[in-house]
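Note that one protein chain is taken out, while the other chains of the complex remain in position.
Chain nomenclature is as follows: A, B and C, assigned in order of appearance, with residue numbering initiated at 1 for each chain independently.
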Amino acid sequence: MSAERVSVLKPGETYASATDQISALVLTEPTRRTWVLFFVTSAALAVVYLYAITAVFAIGVGLMGINIPVAWGWPLVNVVWWIGIGHAGTLISAILLLLRQPWRTSINRFAEAMTIFAAGIAGMFPFIHLGRPWYFYFLLPYPNTMTLWPQWRSPLVWDFFAISTYILVSILFWYQGLIPDLATLRDRARTRRTQLIYGFLALGWRGSIRHWRRYETVYLLLAGLATPLVVSVHSVISLDFAVTIVPGYHSTIFPPYFVAGALLSGFCMVITIAVPLRRAFRLEPYITERHFDVMAKVMLSAGMVVIYSYAVELFTAWYSGDPFERGMLVNRALGPHATLFWIMLAVNAGVLQLLWLKRVRTSIPMLFTLAIVINTAMWIERYVIVITSTQRDYMPSAWGTVSETHYDWALLLGSLGLFFFLMCLFIRFLPVISIHEVRELIHEQEEQRS
Amino acid sequence: MSSRQLFRPRANTVSRIVVYGSVPLCLVAAAWSIALARSSWRTQQDRFVQQPVPFSHEHHVGGLGIDCRYCHTSVETSAFAGMPPTQTCMTCHSQLWRQADMLEPVRRSARTGQPLRWTRVNDLPDFVYFNHSVHIHRGVPCSTCHGRVDRMPLMRQARSLAMQWCLGCHEHPSPHIGAANPFDPAARPAMALGKHPRAVLDSRGDPLPRLLECSICHR
Amino acid sequence: MPTPVEIIQAWRERLARAEGAAYCDALQEAAGDRVLCGALQEVMPELAHVWQRRIDRRRLLQLLGASLAMSGAAGCSRAPREKLVPYTAMPEGLVPGIPQTWATALSRGGSYAHGVLVKTHMGRPIKVEGNPRHPASRGASDAFSQAAPLELFDPERSRACTRRGAIVSSSAVLRALAAVRDRWSARAGRGLAVLTGSTSSPTLQRQVHALKSQLPEARWYVHEPIDRSSVIEGAALAFGRPAEPIYDFTRARVVVALDADFLDAMPGHLSYARAFADARRALDRHDSVNRLYAAQSTATLVGARADHRLSVKATQVNGLARRLAVLLGVIDDGTSSHDQEHERWLRLAAADLQAHQGEALVLCGDHQPAAVHVLVHAINEKLGNFGRTIRLIDPVADASRSNGDLRALCARMAGGAVDALFMLDVNPVYSAQADLPFAELLSRVPFALHSGLYQDETAGASEWHVPAQHAFETWSDVRAFDGSASIVQPVIAPLYPGWSLPQWLALIMKGEPGDAMGIVRGTWRALWAPARDRDFERRWHESLASGVVDKSQSASLTTALDRNWQAHVQRSVPSEGLELRFTADASVWDGRYANSAWLQELPRPLTSLTWGNALLISSALARELRVVNGDHVSVEHAGHELTAPVWIMPTDYPRHTLTLALGYGRTRAGEIGTDVGVSAYRLRTSAAPWLGTNVKVRAVEGHSALAAVQLHHEMHGRDLARQMTLDGFTAGARASHSEGNRLPSLYPEIDRHGRYAWGMTIDLNACIGCGVCTIACQAENNIPAVGKAQVLLGREMHWIRVDSNRVGDRGEETVFQPVPCMQCERAPCEYVCPVEASVHDSEGLNVQVYNRCIGTRDCSQNCPYKVRRFNWLDYNGYEREQPLAAPAAVMNPDVTVRSRGVMEKCTYCVQRISRARIQSKIEERTIREEEVIPACAAACPSHAIVFGDLLQSDQEIHRWRGSARHYVLLEELGTRPRTTYLAALRNSKPLDDETLKS
Partner (left out) sequence: MSGRPPLGLLARFTSAEQIVAAAKLVAAQDYRAVDAFSPFPLPELSEALRASAAGVKWCVLIGALVGALGGYLMQWYTAVHAYAFDVGGRPLHSWPAFIIVTFELAVLGGALAGFFGMLALNGLPRLNHPVFAANGFQLASRNQFFLLIESRDRKFDPKRTRELLDSLGAAEIVEVESE
C-alpha cells in the first residue's frame, strides 16, 4: 500500500509548489492557442446542436430516422452512451474514495466535471426524443388541475428520477470538493473581480479544522450515497429495455451489462481527456503513467464483464429455443446492420484484449487511440441494442427499418461539441486537479518519509 | 496581497439569503404556477365576453320564466344543447321591441339570412366529449355547471370547467343527481331533498368507478 | 346584390377595423366566406390558379394580407375564443350533434351501383356505410365509396366554369350554348355529339331516347375505359341476344374461375364476396365448405383464396375452357392440353364439376374474349347450372342506343362531322387508347365542352369546362349489377356551380337545365305509371327511404343456347412471348379517383404498394432482366413504348405475364394525383384493350422507390396467420395450441367489473384481402394520409393493416390477416407509459388518451403486434399547410384529430361505443348487439370481422369463438388479446388416381 501512495505523485512536490502551479493554470496562465482552437471548434458544434434541437422541436421528431417499428432511434442510443460516459467520474471520486485509492486524487476533479456534463447531455436527449417535449412536465409529480400523476410502473419515470437525482448529487459532490480550492483561488487571485467571484463561490471557506471535520464526514457519506446511486442509474436505464417484452431488450443480464459497459466507455472518455490535458498543462507530475496503467486495468475488467454479457445473451437465445430470441440474434448477425454488430464484437471483444499487455497500458498514444476506438464501438453497441431489436421483432409483416438523417448526426456531433465546450470552460476557470487533496497527499508522503 | 477584508459584513447576510433562500424560492415559484393554473385568468371563469346582442338570461329565464329547452332544444336528446336559430328569437321579437336598436343584429340576421355569431362562453377543449342529454337524464340540474343563469344579466362561465372540477362529480355522483326538474334554475339534487339517488344511478347505469375512466370523456 | 368589388371593399374595411383576436376571427371568417371567394375569383381571374390548386386558409390570408397591413396579426399568438353560429332557420328534423343518415347509391366507375347510407353531421357528409337492404351491398361497401366524402370536399375539385382556363360565369356558358344550339337544332342535331361513360341510369336512358327522337342526327357515344363489352357480346353469341350473367355463390359447391376475379373486379363483387364467404364459413366441423378452382393470368384475390390455383397466360384460358368443355363432353375435340400441371388441374376440376351438376359454377373474366364466354356458357348449360347458380339478365348498362365507343367518335371527328361535342363525366383525353389521336382531333372541334369534377386533362384540352356535381350533391338514378335501381338523392347542397348529367341532357335538348329532381321523378312516374298520384308519392318515398326501388331487379331471361353457338368457339393458340395484362386499379379504378390521398395511400391488395402502380413481373423474368424492385424497364407493345418501374411477384405469379394497372400517370389530376405512377393507357390499343401480346421488355436506366407497406410476406416459421386443411378440421383438429386454456401468469386474475366486455374476432377464412376495412377505419377515425415519402420511411398511419402471408410448403398459398389493435387484457403498452396515456377501461378497451400522450413511443416499442401509429410530423396541418391533410369538413367530430407527437391506435371505434352507451343509459337498457359495429366490420364485404360483448352469451361472436378454428395471435406472450382469429381453411380435393387417368 505505502509503496503505491508514494509512487502516485512525482517526488519533490511541496504544498506551495502544488498550490501555486495548479492555481496558476487558472489565474496566471496565458490562454493557449490549442485551447482556443478546441474552444472555437466545440463552440461551433454546440451551435449546430442548438440548431438541430430547435428544428426538431419546431417541426417534429419525424426529422430523425425513426418509424414504426423502430420508434426509438439515435436519441436513445445517445442517452445510453452519454450516461455511460457519465459514470467514470462518480466511480473514481466516490468508490475509489471509499476504497482509499490515492491515485484518484489527480483525476477525480475533471472526471467529476466530465460526469456532470455527460449526464446533463444524456438528460437532454430523452426530451429531444419526446413527441411533445413541451409537455415534459407530465412526468413530474405535481398537483395539477387534471388530478393526474406519473405512472409509477413505467421505467421512463424511474429514469427521470434516476438521472435527475444522479445529476444533482454529482453536482453537490463536485461543488463540495471545489469549495476549499475556490478559497485557495480567492486567496491567490490578483484582480479584485476574480477575488470577488471566487470569494463568493468559496462561501467564505477559511479552512477551520472544525469545518474540515464535518466537511470530510459529509464528503465520505456523499461518496457512500453516490456509490449505489451510480450503480443504480445505468441499471435503471437498462430497465427501460429489460422490462419490455421485446426480444433483445427483455434480458435479465442488462443491469450489470449496462453498468460494466458504462464503466468501459466512461474510462475511455477519461483517458481521452486526460492525455491532451496532461500534455497541454504540463501535469505530468500529477497524472503519471501509473494513473493510465490503473485506468487501463479498470477498462479491461469492465470490458471482460461486457464480453461475458454478450456471451450470456447468445447462450440464452440459443438455450431458450425461443424462435423470436433466435430470430433477433440472426437479425443482428446477418440483418441490415450486421456490419455494426461485427465491428462491435471485433473491438469490444477483440481489440480490448490488447490491454493485457503492459506495453500497451503504459504507452500513452496507444492507450489514447484505444480509448477512442473502444468508445466508438461502445456507441455502436448501444445502436445494435436499441435499433436492431425492434427492427425485426414478432410479426414479420411489420418488420422494417429506417436509416439516420442529418439531424441524427447533427445531434450526436453537436452534443460532443457541447460536451467539449463545457470542458474547455471548466479547464479555463476551475482547478482541474483537486489542490487540497494533493496537499493532503504530499502531507501523507512526508509522513511516509519521516 | 492585501490583508484587508474582501467582503463587507453585509455580504454574509446576502450570501446566506442566496444559498438558503434558493430552496424556498423554488417552492414559491412552483406554488405560484400551480395557483395560476387555477386562476380565472387561466380558466376564464366569471369573465364576461362581448356578444353581438347583450342577451340577458336573467330577463328571459328569471324574469319571463322561459324554459331552457325553448331555446336549447336538443339538450335532452343530443350531446350539444343547441343554440336557438334566429327564427326562435323572432317568434317574439317580430312583435316585441321591434324598434330596439339592441335587437338590430337579430333582425338583420332574419332579413339577410346571415347567421348571428355568438362567442362561446362555456367552451371545453376539442378532445373532451361532454354529452348534455345523459347528464340531464341523470337529473343533474343545469345550474350545477352553468350556475344560476336566471341571475346573469350577461352570460358568463360559472365554473372552472377544469378536469378536476368534472371529476369532482364523477367521483361521487350521488349528491349531484336525481333532480326532479333539472331545468328549474333553482333545482336541487335529490339528496339535498333527503331522497337517495345512489340507488337511482345504479339501477340505471354503470358501476360508479366507470365514470372516472378516460374513455368516458376522451376519444 | 353588391358587385364583387364592393364585397371585397367591405371586407377590406372590416379587416382594417378589426384588432388582435378579432382580426383573426375576421380573417378566419373571410377564409370561409364563399361570397367573398366568389367575388375574388371574378375580379382576379389571374388568381385562377389559386382556386384550381388546393384552397387553404393561409393562401387566402396571403391574398388579403397583401391588400392591407397585417396590423393585428400579432393578436394571433393567443387563440381566439370559439364562435357559435346557429342557423337562422333550423332545417326540419335536424338535431344538432346527432348525425343523420340518408340512403343513396354510388357506382364504382360509371354504371354498376351499390346502395350506401351516408352519415351527415350538421349537414356535412362524413362517412359512408353500405346499405344492408341493397342487394349489391348487403351492408358492405368498397374503398371508393369510403373515400367519397373526401372526394366531395376535395378542395381541388373544379369550382368554376372556365373558358380556355380563364374563369367565366355560368351565364356566359349558357349564352355560348344557346348560340351553338341554334345551329344544330336547325339541322336536326347534325354535328352534335354527346360523349358519356357507360350508364345504367333509367333517367339518362330515357333522355337519350328523347334526344334521339328530337334530334335524329345527334350522336351519343359511350367511353368506359373499364367495360364489360365482351361479356355482353359473349352472351349475344351464345344466346343470340345481349345479356349479362348473374351468379349465386351460396348454391355453388364447386366454383371454377377461369381468370375471373369475382371478389374484386366484377360488378356485384361485394355481394359475391359475401355469398362466397358464407358458403365456406364453416364454424362447425360439420358445415359444408365450397371448393374454388382458379386459373389466373395475374395476381388476383380469387387466386389467393383458391383451393386449387393455376397460373397461366391469359391467352391460354381459351385452351383451358376448351379442354374443360371436352372433359365434360360439351364439345368433342381430340386436343389435350400439353402441360401436365394444366391437365391435372383440369381433370380435378372436371371431376368435381361432374359430381356437382347444378350446384357448380364456371365463370370467366370480363376481359376474356367473347369466344371464351361462349364456351363457359355452354359448359354451365351442360352442367345444368342455369337457373340454379347462374342466371341471365338484360345488360344493366344498356348501350344499344349508343352510336359506338370512342373509336367510332374519333372516326366521325376525323371526318369533321362533329362541330359540337359534349364530354360529360368522362376524361377521354387521358383515358383514350394509345392508337386513338383523340386530343388532336378534339382541338379541331369548333365547340368542345367538358363537364367533370376536376379540371382534368380533358378540361385542359377543351375550350369550355363546367364543374360537374358530385353524387352527393345531385338527383339521379342508377342500377346495380342485378338491375335493381336506386334513386340517387343529394345529401348536401352543391358546393360549386354546375349541372348534373340529367340537367345536361335537358340543357342540350331544351336549352335550360331544369330541376334535376323533377327530371328523375318524371322518369319513374313514366316507369311506374301509377294509377293515382298518391301511389307514386308513396313508392317514391319508400324508394328514397330504403335506398333501393322495390322489385326493380331485372327478370331472368329464359333462353336456350343458340343453335350454332359452336361456330363462335375459337381454337386460338396461346401467344408466344410475353403478355401484358391491363387491370383496373384497386385504388384509382380507371384514374378517376387519382386525387384522393386516402385511396392513393391504401395498400393495394397482395402487393401492398401505395402511391402508384408498377409493372408486375415474375421472379423468373426479373432474373432474366437482372432487375430488382423499382428498377425501370421499357415495355414495347404494338409500336407504343413506356418506361415503368417493376415489382417482382412471388413464385406463383404467371411467368410470362406482365401486369400494369390503369389509372396512373395523370397529368392534370390535382396536387395529389398528378404524376403518380405511369399511364397504362399509353400502351393500350382499342383492338385489344385488355391484353397485349408479343410484348417486348428490356431493362433501362433508372430506378424509382416504390412505397410498399409490407416488406416481408414470409412468416419465418412463426405460427401467426394459421391455416387448416378441411380434412384436419372435420377430423376435429383445433387451431389453438393452448386448447383454449389460459396460460399461467404471475399476476392476479383481473376482474374489471365492466358492464360490457368488448371483443372482436376476425375470420381469416372469410377475409379476401381487399383492404376496405383499412380505408373505412381511416374515414371513421380521422386518420391522416402521410404521402409517399413518409410511407417509404415506414410511417403510414393505418390503424388496421391487412397482411398477406405466404403459407404452404412452397409459400405458394396466401392467407390474408387483418391486424388491428389486439386490445390486450394484459397490455404491454400500458405499463411502460409514464403518463397514463395508454390505460385500460372496465369494458376491456385499451384506450389511448391523445391529449395526455407526450410521445415517448415506449408503448409502440413494447407492442408485439406493432399496431400503434405515431404522428411523426404535423400530418393534420395544425401548424402549417399540409397538402395531404384532409379538409376539416370531412373530419368525424366524434373523434379527436391528433396533433404532432401523439401516438394513436385502434380503440374498437370507442366513439361508436360511447354513443351507444349514452343512448342505452338514457333508455335504461343494455346496448344491443347491432348498435355497435366498428367501421372495419361494417364495411367488410365478406363479413370477416365480428364484434360484440363477451358478457352477452347470445351474441354472434360467441359462436365464432366456439369454433375449432379459433386461436389467439402470439398467445404465448400472455398478453391476453381481446381480438382473436379464426384460422383459414384450405379445401383441396384429395388426389384419387382415376380422376388423373387420362
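Note that in this section a residue touches a chain if its C-beta (ideal position, glycine included) is under 8 Å from a C-beta of that chain, and two chains touch if they have at least 3 such contacts.
In this text the structure is predicted, and so the values were computed from the model without any measurement.
Between the chain not shown and the residues A:138, A:205 or A:407, the one that touches is A:205. Checked against the hidden chain, the listed residues A:35, A:127 or A:161 yield one contact partner: A:161. Per the touch definition above, the residue from A:111, A:124 or A:169 contacting the chain not shown is A:169. Residue positions on chain B in contact with the hidden chain: 1, 3-9, 11-12, 15-16, 18-20, 167, 212-213, in rising order. Contact residues of chain A toward the unshown chain are 14-16, 19-20, 141, 147-153, 157-158, 161-162, 165, 168-169, 172-173, 175-176, 180, 183-184, 186-188, 199-200, 203-218, 221-222, 225-226, 228-229, 232, 236, 239, 436-437, 439-440, 443. Residue-level contact of chain C with the missing chain is found at 747-748, 750, 752, 824-831, 833, 836, 839-842.
We take it that only the chains that are shown with their structure count from here on.
Averaging C-alpha coordinates per chain places the centre of chain A 51 Å away from that of chain B. Counting partners per residue, chain A has no residue that reaches two or more other chains.
Of all residues in chain C, those touching 2 or more other chains are 836, 852, listed in ascending order. For chain A in complex with chain C, the residues that touch the partner chain are 59-62, 66-72, 126, 129-133, 135-136, 138-139, 148, 150-151, 153-157, 160, 240, 243-246, 249, 323-324, 327, 390, 393-402.
Only residues 142-147, 186-187, 195-196, 199-200, 203-204 of chain A touch chain B when the two sit together in their complex. Residues of chain B touching chain C in their complex: 49, 73-74, 77-80, 82-87, 109-110, 113-120, 123, 125-127, 129, 131, 133-134, 137-138, 203-207, 209-210, 213-216, 218-219.
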